[in-house]
Structures are given as C-alpha cells and as structure tokens.
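The complex appears here minus one protein chain, its other protein chains still in place.
Entry: subunit A
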Amino acid sequence: MLALTACGGGGETNVERGNREGILHYGNGSEPQGLDPHVVTGVPENHLIRALFEGLAVKNPHTLEPEPGVAESWNVSEDGRVVTFHLRADARWSNGDPVTAEQYVWSWRRALHPEMGNLYAYMLYPVKNAEAFATGKLADFGEVGVKALDPRTLEVTLTEPTPYFIQLMDHYSTFAVHPETILAHGEMTDRFTRWTRVDNIVSNGPFELAEWKLNRRIRMTKSETYWDKGRVRLNGVVFYPTENEVSEERMFRAGALHYTQSLPLNKIPIYQAREDSPYVQAAYLGTYFYLVNTERPPLDDVRVRKALSMAVDRETLSQTVMQGSVVPAYSITPPGTLGYEPPRVFDHDPEAARRLLAEAGYPNGEGWPAVELIYNTQEAHRKIAVAVQQMWKDVLNIEITIANQEWKVYLDSVSTMNFDIARRGWIGDYVDPNNFLDLYLSGGGNNNTGFANPVYDDLIQNRAPRAKSREERYRLFREAEAMLMEQMPIIPIYTYTSRHLIHLSVRGMPANLMDSLNLRYVWLDPHQGRTNEETK
C-alpha cells in the first residue's frame, strides 16, 4: 500500500488512455441488479443491457423515432392490430447463432411467464392475451398473439391498435434472449442462474461482456458478430457504479470518467460559467409532482386542491431551489412528448388561490385543519417541500407540516394512500402521453390519489387507441389531461432535466428526452472538441 509510485501510472488518466484506445469510461450510477433483461429493472441496468443486447427496433438518439434493429423492417396492418417484423439475415448472437423469430416467441413467453416474476411484464400487455397469460388466467401460450411465421418473420397481434408498440421493442423487457444458454444454466423461469456471467452470457448487441467486477466496473468490448459492427466506432466501454454523485464529479475532474450520470445541484453554476463547458442539461421525460389524497378532508374539495396548486410559484422554485436546472410544470405530461403539447388549465395566481380557499370555507386560512406533506428522505426533496410550505403559508395563510420518510416506508405510505400530500416523480418508459395519462385510470396501481372518472377512463382506454391519426389521438389526450388538471388530484411542480458532465472528446451522444444512450453512434475524438450545438 505504501508503495507510492508515480501517480496514476505515468500521469495518463483514464480519459487520455481511453481516447487513445477508443475506450469510453462511463459513470453508470450504481451496481446493476443483474443483466438478465427479463429480471431486472432500473436505469443503470438499461444502459448495460442495451449495450449488450439489441431489440427488434432501436430508438434513434436524435429523434427517438424507432429505426431498424434486429428487424430490418416491419409492417403494420390496416386496422393497426397486426405488426409483422422481418428479421435481418445477418442478425447474430455472440456465439455465431442466427437470431430467429422462434427465439422471440420463446423469449416473450419467458418475459410474460407467471413464474418469472418480471416486474416489466406489462410492457408486452398490448399483445393479445399477454396479460391473461402473465396473470395465470390463460395457461396456453399458443393463444398469445405472437407467432413465428418462419425463422425470419415474427407476427404480433395486438388487442388494440397501439401506436407506441414499435417503441417498446427498444425496451429490454421485450428483448430476445438465447434459449440454449438460459437452459444450459437452469430452468426457463429461473431468476437465480449464472447465465449472465462473463463466461456464460450470449448476447446480440454491439458490445460483449468482457469483465464484471462487483461494485468496481463492468468492461465491454466491441462485438465481432454484431450485424452493424462497421458502424460501431468504440473499441470498448467501461461502466463504473458511481453511487455517490459528489464522488462521481471528483472522478470526472480527475480524468477518471468521460461521462457522469448526474451532477450535484450546487456544482451547476460553476460548470455553466465555464467556457467549453462539459455540462450538458436537457429536458427529460419525467415529472416531479405532489400527489393529493382526494379522499381526505379538506383535500377532498377540488377548490382546496386548486388553491394549493395555484399558490405555488414554480418559476421561483425552479430558479432558486433548483438552480435553474428544471422547467416549471403545469401538467403531468412533459411538453414536447413526440409533438404532444399538454393543455395549460391553470397558472400561478395567488388572488384566485385565496378566493378558492375562501369559497371552500377557509377564508384567510381560518379553520384550516392539520395537513401533512410527506417526501422520501433526500436533501433536494426537503428543500422543495420547505419552499412550497412557505409559499402556502405566505399566500393562503395555512400551516402544512412536512415530514420525511425512509424510501421503503414512503413507498408503503404512497401505495396504501396513508398520506395527505406526498411527493412523487414519474419517469416515462416510452415517449407517449399514454404513459403518463394512464396512471390516473380509476383504480390504477399507480393512481394513489383516489381520482376516478369514467369519462376520463373511456378517453384513455377506448377512444384514444382508436383514433385515426396522431392529431386526433393527441386531441383526445389533451381533452383527458385538461379534465385531470381541472380535478387536480396531483400538483405538478417541475419537469425533470437530465444533467451530465460529458468530456469534450465524446462525440455522437446527443441529448434527448429519454436520456437514451445508443453506444453504436458514439465515438471519441480527442483532437476536435465537441461543439455545444451537437448535444442540443
């Protein structure tokens, strides 16, 4: 230990060596739960799995529109209910086997299998009878709407037309796995096998797993069997479990990382002030909001909920507490979700807020009962809660207590609706208003507010899916969202942003709404630095 040789191996940092050798050093947030696409959930897992595997279609990192992956093309039937994927002839597993339609049928059976315990099984629910099979109501997988017409043709039948279905093909829960490899290490539905370990795993993506050191690093090398290997310009990627964002920023400063998963709020102004700043901030498909328990007085009165929402000065909150790093939100769906612009039915309006509260029977806050706002323990949540508490006090003259809860306790409180007001965030799984609006279906598992409206349900479940055009569909969604915001079971606060430090040598990594990483496009250019236009 005390052998203090020349620091950092001759002074060359990871970034310098990486630029020379074409190796990207990537801060990935945390140690992944695992690498089995049908078992794990989470953002770090997503980055790793989508580097190792490839779906039928892949999101273009610039536009987020799906482009060919394992499938070289696909057709959607006239009524929107049958999707036929044509697999490319040169799609290969890392052991040289071809990727076939039968493997997709096998993999989707695994992903949906009731014994599997796949938390993301619902990603495939648009497929006919998939939900019945996953919940054990249907035993015969043959009745589920997925068929291999031949080794290179996969036909999928959907319950309803699902415009975002192709997008879901880039979600890892819909990926194919190599059946022989899985069965060589255990049962099909076994969660505890070793098939994803370095010497065992067989994958079909642009990179192959080379090393997996627990809590230390995961190293990948460029795949030689990948069909589009000519386009892959990186020779490898090293993923680091950078749990602590303060340490991660220090690693970046010391040249140990090309890319950080996040940036501490108080560091934002410092990096923004720099010329040729490595800081990249972009709108993110997620909303930060407060859930309101509409079953508890006084919050069961819509006028109270609106008063609370209108009293919040989101602009000030974003600029001060959040250092200008977020965008004020007035709806549940983030603006610009593939062309969707949510309706704006209310504003920051202290006068109207006071009037509404008086109408509800609490003029100038008189007679206001005890109400509590809960949030999961985290400094940023606390700061926002304190600011909002003060705004409610100043504008409405009411006292609301705030309390923090440890993460799992908080989850328990939210799911059992044991709260008055609760902090909540929602990150989209796919780019479509449906992903946000279907949360508030009557009795939905993520509703947690008591909001229930049959007209709203009808709009989301029946009328929007059958819309003839994207315009009509979005109009119906806007109608539904306006209804939701009129009832205000949630108080939107801000739209998330993604915040990264990206070394200027990293190219081909555009910022996008899903913070979606496609390593196939990335390269390192130490000589010609990135212009900031590139990441906008």
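Operating definition for what follows: contacts are C-beta pairs under 8 Å (C-beta built on N, C-alpha and C of every residue); 3 or more make two chains touch, one makes a residue touch a chain; residues count from 1.
Definition applied: contacts and distances are computed from a predicted model.
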| item | value |
| --- | --- |
| Chain excluded from display, named as in UniProt, from "Sarcosine oxidase subunit delta", "ABC transporter ATP-binding protein", "NADH-quinone oxidoreductase subunit K" or "Oligopeptide transport system permease protein OppB" | "Oligopeptide transport system permease protein OppB" |
| Sole residue of A:E243, A:D349, A:D457 or A:E479 that reaches the chain not shown, by the stated touch rule | A:E243 |
| Absent-chain contact - pick from A:L24, A:V83 or A:A121 | A:A121 |
| Sole contact to the chain not displayed, among A:T174, A:T196 or A:T287 | A:T196 |
| Chain not shown, touching residues in subunit A | 1-9, 31, 33-34, 36, 39-41, 114-119, 121-122, 134-136, 191-194, 196, 213-216, 240-244, 246-247, 250-251, 253-254, 256, 406-413, 415, 425, 444-446 |
